[in-house]
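First the structure, then my questions, so here it is.
For this view, one protein chain was removed and the others were kept in their places.
Presenting chain A:
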């Protein structure tokens, strides 16, 4: 059973939700979800607070608190009961509780996707294009017929690398990668996967 802990400051900020009507509360929850997805707009916070007639600072801190709640719960992939147990600490009203749970469940996958984008990782491969040419002549040699592969590799950090390879090399690389792929279906991997879970 995994629960999120809020420090006193955060508890105070989130308990602000209790004082609000359901409509208002759900609006703030929506703002914090958008905030998480990257649509953070300080002006929006200002508009919301003036429209709802609430002190802007309190609204802002409440939004931060909710972001923390959603970040942690997505990170840990909390189950429904764990999530409800965690928000018990801020003792929300029944309606707010339901609203929070619904927002969490609806957006959890997307939030996890955003978090994994932010995680540590090496640039990944975007695409590999190849072309088979036959080298016929150059300034110093003529009359040859050497097959040569031209390759272009694009990685996710927008790098493009051009290189060439001859047939033997390409074949051995392909074989190596096939072996690598087979590893993901091997017994050893399955065992480790089972033990870690």
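Simple rule for what comes next: contacts are C-beta pairs under 8 Å (C-beta built on N, C-alpha and C of every residue); 3 or more make two chains touch, one makes a residue touch a chain; residues count from 1.
We take it that contacts and distances are computed from a predicted model.
Q: There's a gap in the complex where one chain should be. From "AP-1 complex subunit gamma", "Two-component response regulator ORR9-like", "COMM domain-containing protein 3" or "1-aminocyclopropane-1-carboxylate synthase", what does UniProt name that chain?
A: In UniProt, the chain that is not shown appears as "COMM domain-containing protein 3".
Q: Which of these touches the unseen chain: A:51, A:80, A:106 or A:193?
A: Touching the chain that is not displayed is residue A:193.
Q: Touching the hidden chain in the full complex, which residues of chain A are there? Just list them.
A: Here the touching residues of chain A are 74-77, 112, 115-116, 118-125, 128, 130, 132, 134-135, 138-143, 147, 149-151, 153, 155, 161-167, 169-174, 176-178, 180-181, 183-184, 189, 192-193, 196-197.
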